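With one protein chain removed, the remaining protein chains of the complex are shown where they sit.
Let's look at chain A:
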Amino acid sequence: MMTHKLNLLLASLVLLLLTTTAASAQKVEVIKFADLKELRNQPHDTLYVVNFWATWCRPCIKELPYFEAANQKYKGQPVKVVLVSMDAVEDLDSRVKTFVQKRGLQSELLLLDEVDGNSWIDKLEPKWSGAIPATMVFNNKRGHYEFREAEMTEEELTTIIEKYK
């Protein structure tokens, strides 16, 4: 009798844990370049901060907390942080989702499923050599645009956002 109750309690605890982590971890949407281009060309009056990263990229992981902090800081303002993973789509469950969950990432998460960088990098940003991390900041309605192919400090990121928001 006691064990049964304990089991029930444990089961409900596990269930609670599972549902809360599922609720707090963001979904990762798999996109193609056409979707990314659409996001880049959206005519909204919002400052998009789009960061390209991967779970295998050390400098990317180092700067991720700054993007997460910006996502929190500008909540309720027309600033949108989007993290675009360059991981292989095959690694979505095993690596990306695990990473996202472990870090509790809250920004919008996309995974760009394209194997041939040469087919799209120049169409998005000719100045981009293909190295990550890279970050695009834009407000299309106001015609604001900035691109960085470098690991950023928190200060650098804040300066760019404050300049355009």
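Keep this in mind: a contact is a pair of C-beta atoms (placed from the backbone, for glycine too) under 8 Å apart; a residue touches a chain by one contact, two chains touch by 3 or more; residues count from 1.
One rule holds in what follows: contacts and distances are computed from a predicted model.
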Worksheet entry | From "Redoxin", "Carbohydrate ABC transporter membrane protein 2 (CUT1 family)", "asparagine synthase (glutamine-hydrolyzing)" or "CRISPR-associated endoribonuclease Cas2", the hidden chain's UniProt protein name | "Redoxin"
Discussion item. Just to verify: which one of A:50, A:86, A:136 or A:161 makes contact with the chain not shown?
Written reply: A:86
Item to complete: Using the definition of touch stated at the top, determine which of A:29, A:122 or A:162 touches the missing chain.
Response: A:122
Worksheet, complete the sentence: Against the hidden chain, chain A presents residues 52, 56-59, 86, 88, 90, 115-119, 121-122, 128-133, 149-151
